[in-house]
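Quick one: structure below, then a few questions.
Omission of a single protein chain aside, the complex is shown with its protein chains in their original locations.
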Amino acid sequence: MDLILDGIKKAFWLLVTLDPEVMGITWLSLKVSGIATLVSLLLGISIGSVIALTRFPGRRVAVSLVNTGMGLPPVVVGLFVSIMLWRNGPLGFLEILYTPTAMIVAQAIIATPIVMGITLAAMQQLPKKLRLQIFALGATRLQMVWILIKEAKLPLLAAVMAGFGGVISEVGASIMVGGNIRGYSRVLTTATVMETSRGNFDVAIALGIILLLLAYVINAILTHIQQHERPR
Amino acid sequence: MKRVSSVWIVSLIAAVLFGVLTVSPASAQQKNIILATTTSTQDSGLLDVLIPMFEKKTGYFVKTIAVGSGQAMAMGQKGEADVLLVHSPAAEKKFVDEGYGINRRLVMHNDFVIVGPPSDPAKIKGIKSAVEAFKRIASTGSLFMSRGDNSGTHAQEKAVWKAANINPEGQKWYQQTGLGMGQTLNVASEKRAYTLTDRGTYLALKKQLGLDILAEGDAILLNIYHVIEVNPAKWPKVNSVGGRAFADFMVAQETQGVIKTFGVDKFGSPLFFPDAGKKDEDLGK
Partner (left out) sequence: MTEQATESQTVLEGKGLRVGRGGVIVLDVPSVSIIEGEVLGLIGPNGAGKTTLLQTLSYLLKPVSGELYFRGAKVGSDVPVLEFRRRLAMVFQEPLLFDTTVFQNVMSGLKIRGMKRSESDGIVVEQLERFGISHLSGRSARRLSGGEAQRVSLARAFATRPEILFLDEPFASVDQPSSEALIEDLQVVLRKTGTTAILATHDRMEALRLSDRLAVMMDGRILQIGSPDAVMNRPADEFIASFVGVETILTGRVVSRDGSSFLTAVSGHEIEAVGDVLPGETVLLCIRPENVSLSTSLRRGATSVRNVFPAKIEKITPLGLYQRVTLDCGFPLVSYVTKHSVEGLSLREGKEVTASFKATAIHVLRKNR
C-alpha cells in the first residue's frame, strides 16, 4: 500500500517538475503509438472496406483471419518483426531494428487487424440499399467507399480508440523491436517493465499512472467527439 | 465538408510521413553500435553513466539491448550485435573459440552472493564454501529461486550445482522464475526463498528486500564481466569499428575510474571492481 502511495507521489512529482526524461518517454509513447494508429487506420479502413464491400473467393477465410488478427499477441508480432528486421534477416537492409520506426511497424501490425475488424463490422451494419442509393446518386466506386466510411464514422472512432489503446499499453513487441534504449526507444510501458526489474517500484508505478492518464485523456477526447457527433 | 475531409486526409498522411522520417535517422547507420549486455549492468544503472560518456566522447550512438548473457551471445552469433558486455566465462570462451567473437577483454568484476530469508532454514550463514551452502539447501529442501533464463547468473548457479553434484531440476524446492535479477530477488523475498544474486543488484534493491547475505567470498562466486567484439569476418554487416571503440572505452583508464567509484555515494560501497589489464586467474586473491 505504501508503495502505491509512494508511486502516486512520485508520479505527481515527475509530472509537476516536468522531468525531462519522463516527458521524453511520454512524448515518444504518444508519437510512436499515435503514428502506428494512423498507419493502422489507413490500412485497416481501406482493406476492411474492400473486404466488407466486395465478394471474392476466400472472403470468409479473410474475414476469420481478420477476426483472429484482432487478438494477435503482441509478443508474437514482436518476434516476427524482429526476425524480419534483423541485420541478416529478409528486411535487414532497412536497418530499422531497435528504432522507434520498428516499434511503429510492430504496433501498426498489432492495431491494423483491430481497426480492420471494426471497420468490417461497421460497414456491414450499414443498410445494403445505401450502396445502391450512392451509386444511383452518380458516385464512382471510390466515392461510394468514401461516403460509406463517413457514414460509419462513429464506430470508426471506436476503432481509433481500440487501436490506440491496444498499442500504447503494449509492451512485448515494443521491447523486442525497440530495445528499450534510453532516450531513444524507451516508451512508458518498456520503462515501466525496466523500472520494475530494477526494483524502482515508485517510478514504475508513476510511469503506469502517467500511461493511464494519457490513455484516459486520449479516450476522453475521442469520446467527446463521438458524443458530439451523435444524433442530438 | 468535403474540403474539411480532404484536409484531414492530407494532414494525416503528412503526419505519418513526417513521423516516420523524423524518428528514424537512417543515415547515421555507421554511427550506431548495438551493445548486447546483461540485465544486471543495466539494472545497476552503471550503463546509464558510462554510455552517455562514451557517446559524448566518440559521437557514436549506442543501442543497449539488455538481455541475459545467453541471449546476448546468441545475438552475437547471428551478427545482430556489434559488441557484448557479458558475464558467463565458460560460454564466452566457447563463443570466442568458435570464432564468433574476438578480443575478449576483462572489464570488471563483482561477486555473487547467496541470499536468503533472515530465518535461514538451511543454516548456511557464515559458510564460506558456496558448494557446501548449496548442498545444505538441497538436503533441507529449502526453497530456492533460480533465474532459469540462461543468463550469466543462471550459468554461474548451474556451475555451483554441478560442483556440488546435485541436479536440482524438477525438485519441488527448486523453482525457476524466468525473470531478470531484480524481479527474481523480489520473488525470492516474497516466497522466503534462497537465491544466487550478483552483489550489485542486491545492494541496489536491498532496502525493499527481506533478504540477507548468507554466504559470500568463495572464489567460485566471482562475477566477471568481459567485453567481446563480434567477429566481422563472420558477419560483414557488423560495425566492427564501433564495436572496437566501445570495447576500448570500457577498458580505458578513465572508464575504469568511474567503475571504481560507481555506487559508493548511494550504497556506501562500490558495485563493481575495475579489472582492466588483469588476468582472470588473478581475481579474488
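Of note:
Lettered A and B in written order, each chain numbered from 1.
Rule of thumb we're sticking to: a residue touches a chain if its C-beta (ideal position, glycine included) is under 8 Å from a C-beta of that chain, and two chains touch if they have at least 3 such contacts.
Keep in mind that what you see is a predicted model, and the values were worked out from it rather than measured.
Only one of the listed residues, A:13, A:27, A:135 or A:216, touches the absent chain: A:135.
Listed residues A:58, A:71 or A:127: the one in touch with the omitted chain is A:127.
Interface with the hidden chain, as seen from chain A, comprises residues 127, 129-130, 132-133, 135-140, 143, 147, 150-151, 153, 231-232.
Definition applied: only the chains that are shown with their structure count from here on.
Of all the residues in chain B, the ones that touch chain A in their complex are 5, 12-13, 15-16, 19-20, 23-24, 26, 29, 34, 39, 42-43, 45, 48, 51, 61-66, 78-80, 179-183, 185-186, 204-205, 208-209, 235, 237-238. Contact residues on chain A toward chain B in their complex (touch as defined above): 31-32, 34-35, 38-39, 41-42, 86-88, 92, 95-101, 104, 146, 150, 179-182, 184-185, 194, 196-199, 201.
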